[in-house]
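Omission of a single protein chain aside, the complex is shown with its protein chains in their original locations.
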Amino acid sequence: MAVTLSLSVNGKPVHATVDPRTLLVELLRNHLGLTGTHVGCDTAQCGACTVLVDDRAVKACNVLAAQMEGAKVVTIEGIAAADGTLHPMQAAFKECHGLQCGFCTTGMVMSAIDLVNRHPKASEAKIREELEGNLCRCTGYHNIVKAVQHGAAAMGK
Amino acid sequence: MGANEEGVIGKAVRRKEDARFLTGTGQYTDDVNQPNQTQAFFLRSPHAHAKIRGIDTAKAKASPGVVAVYTGADLEGVNGLPCGWLIHSTDGTPMKEPPHPVLAKGKVRYVGDHVALVIAETLAQAKDAAELIEVDYEVLPSVVNPIDALKPGAPQIHDEAPGNKCYTWALGDKAAVDAAFSKAAHVTRLDLVNNRLIPNAIEPRAAVASYSRADDAYTLYTTSQNPHVERLLMTAFVLGLPEHKVRVIAPDVGGGFGSKIYLYAEETAMVWAAKRVNRPIKWACERSESFLSDAHGRDHVTRAELALDKDGKFLALRVHTVAAMGAYLSTFASCIPTILYATLLAGQYTTPAIYAEVTAAFTNTAPVDAYRGAGRPEATYVVERIVHQAAAETGIAQDELRRRNFIRTFPYQTPVALLYDTGGYDACLDEANRMADVKGFAARKAESAKHGKLRGLGYASYIEACGLAPSNIAGALGARAGLFEAGEVRVHPTGSVTVFTGSHSHGQGHETTFAQVVAGRLGIPVENVDVVHGDTGRVVFGMGTYGSRSLAVGGTAIVKAVDKVIDKGKKIAAHLLEAAETDIEFRDGKFTVAGTDRSKAFGEVALAAYVPHNYPLDRLEPGLNETAFYDPTNFTFPAGTHVCEVEIDPDTGVVKVVQFCACDDFGNIINPMIVEGQVHGGVAQGLGQAMLENCVYDPKSGQLLTGTYMDYAMPRADDLPSFKVGTKVTPCTHNPLGAKGCGEAGAIGAPAAFMNAVMDALAAVGVKHFDMPATPHRVWAAIQSAKHA
Partner (left out) sequence: MYAFELHHAKSVADASAALSRTGGKALAGGQSLVAAMKLRLAQPGHLVDLSGIPELKGIRREGDHLVIGAMTRHADVVSSEAVKGAIPALAALAEGIGDRQVRNMGTIGGSIANNDPAADWPAAVLGLGATVVTSKRKIAADEFFKGMFETALAEGEIITAVSFPVPKKAAYAKFPNPASRFALVGVFVAQTGAGTRVAVTGAASSVFRSKAHEDALAKDWSAAAAKAVRTPDANLNSDLHGTAAYRAHLVSVMASRAVGATH
């Protein structure tokens, strides 16, 4: 039996009727066309699918869309300003070359925003620990860590 | 070099591609959807080795939403997947090339082997239907380790390859090596396993195949590092389709590291099926399937022996390697442990005699093929581990022993076929020593000891042969294709430029680096240059990206095309300025009559090229669009020294990398920011191999035991330190950019540097050697067995 749900995605109200087994990431990618949220694994470990749910980073591949009733979901498509100005964390990733193939990047940026919201003054070691839920195969994390530090400074302003 | 070239080349220009990746507007294959699309699911073998006595698909076909179900029997007239490199055994016989069916025929040979393709309206329906396929398997004994596979009485995987042997190949002068060993003052011996790895690009493989009846043409979106090669192999060798009727598009690709070079069964079956179901078909590999079915890397077992004289000069190196091929020969499988491995065994050293013998074995596992570095990390691991061991045995300092044996005169002909054009090994070693503060190491070690920790320092002075490849040399070595690259430079009437390259970017930043190359040479802003890649419908041809070849080979093809554009521009400028063509100079984006101030800007010439109002049409064609092909005359030889420092907690076996320094010589550098990023990523992959990653099949059942991230340990941010990277430059002598390639260096140097550091730390407790990865458990176990020895 299909379930109906209402939530907000990137500030816009969404009403959907879905099969209960629909994952949040499937709702975003297949129903709403928000393909910036990626799927890199099937065991909830890579973090490529990270989005913000009520301001907390969550793996969209590991929650049912139906768990999102009333939630405020923000994806990578929803963080830049209306005029296209990048979010400070997006800008920091570009400035610090914190991305290569870009596949982990969208989840990485969403996770980084949550990281900085929780730990605005995190040390390098803390940042590395807090990135445990996001795998990157390209960058060796070196420039991602730099980007998070940069982004944290910019977000603090 | 013009002023602008100096202004753009060598600068950390921020990447053009980032804008879409950072906003979620990149387009990866799984983001592509076609109207009326169906979903594919592959039923895979649950057994490592089994006879298929029968397959009943009736229930699956009747299952809701199912469009079609195909098995090997349906693929009438479809050939097997080809291998692109022919290796000959020492007895002159060609390697054994058993058929590699697209969907299994009669037998399955590894867990994950493709048994059936199910196409349905939804993925859930396709999976439900796959569960209804009844396969009658007769399970056979299996073998997953290459040494076991070669033993008498081992399960026979292919009738065509008796004893599971694909080939035994050798390189070097055996007699000279034997003679050198007989007069050696010291011989160091080491048995090494180069652990099997699963590439794990974060984007899993995916494909969308469609067919148009209207023009009898196919379109395939796929996660490929080399779409043209994929198309060539698929059309000409497997499906028998006319090449011009198949367009292969590799849009944004989320990392490859080798695993997306090959022609795989999935997309091949889908292209075939797209015409039959006459609807688009989409497949997105799930990560658990990637673990089973992506081509794996490494998996070597080696015995190495190094002969030294009394002063520590290397006299000879003898290497015997058994390399796993997996169940079938993947696209480049056969050349990895031979041409890309044994030829690198000279390393940076003057070792006068080297002999290598390589036996390739079939095993009941996923196919093994190139993985970042491909053969060269394995060679470096052998050379640098045994050099470390020799230093430990002879008491000569690690860096000193290396220095005593460095090659210092170039060009240098090695005893294993390569001709090094240039290099400067001392400079990299000295700089790495400085970066790593090796002088302060003893004090740091003492400090660690106070806290009960063991500290160690390890080196790897690696070399790689990149810029694949001079086609004549490759051909002589068995390559069945040329390995040139193509580039097209299309100047638009307003003077902006689109560059089409046959090399492919899946993280390397071609859209920026190549734009810098062209902008620098033409004297125009980087923003005015766009780079197109990854589409056989738009790019003339290409051999793709692997072997750190993009800039040295792909970039050079573009430079050649740019030079043709400049030549043509001179003709046009001469016409416009009413001067002789030979008097026209091109500098800083301007065509000038030599010795005068009369000039035309590049943009004016471009416009004139497309508005040929009073052209001498008998001598000058309109337009400004040039294509060039570049076939390198030699490999390039990036080299460097990596120094790793570790601290080990003997209570738990945990190894912490406290410092990693890399000093590399990549020749000339276009964008240092991108180069550093490549080194970081490569080092992380190398450390991943050495510290964490290990692909394990159960020796009895042949099941993959490390089939998810729960069991296959990927390096995470907190496993690694920040890296120190530096460069020294000796420009490559045989391409106009002077570039050598940088994509694989990190993965080549890091494993040996790390393991040498571990052995250095553990020497204090009597440990000499154990194999990668140095997981806490293995380190602890090694300490325990040394204690009890």
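Letters A and B mark the chains as written, and numbering starts fresh at 1 in each.
Following the convention adopted for this analysis, a residue touches a chain if its C-beta (ideal position, glycine included) is under 8 Å from a C-beta of that chain, and two chains touch if they have at least 3 such contacts.
Please read these numbers as outputs of a predicted model, since none were measured by experiment.
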Candidate in contact with the missing chain, chosen from A:Gly47, A:Gly78 or A:Gly102: A:Gly47
Hidden-chain contact residue, picked from the options B:Asp74, B:Asp583, B:Asp711 or B:Asp771: B:Asp711
Contact partner of the left-out chain, one of A:Val9, A:Leu27 or A:Ala66: A:Ala66
Residues of subunit B (touch criterion as defined above) contacting the omitted chain: 124, 127, 288, 651-653, 692, 696, 705-706, 709-714, 775-777, 780-781
Interface with the undisplayed chain - residues on subunit A: 1, 3, 19-21, 23, 42-45, 47, 50, 53, 56-59, 61-64, 66-67, 69, 111, 114-115, 118, 130, 132-134
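Please note the rule applied: only the chains that are shown with their structure count from here on.
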CA centroid of subunit A to CA centroid of subunit B, Å: 30
Subunit B to subunit A touching residues, read off their complex: 12, 14-15, 17-28, 30-31, 124, 200-204, 252-255, 257, 284, 286-288, 506-509, 673-674, 676-677, 680-685, 708-710, 714-718, 720, 722-723, 746
Interface residues, subunit A side, partner subunit B - complex: 21, 29, 34-43, 45-46, 48, 75-77, 80, 86, 90, 93-95, 97, 99-106, 109, 124-125, 127-129, 131-132, 134-145
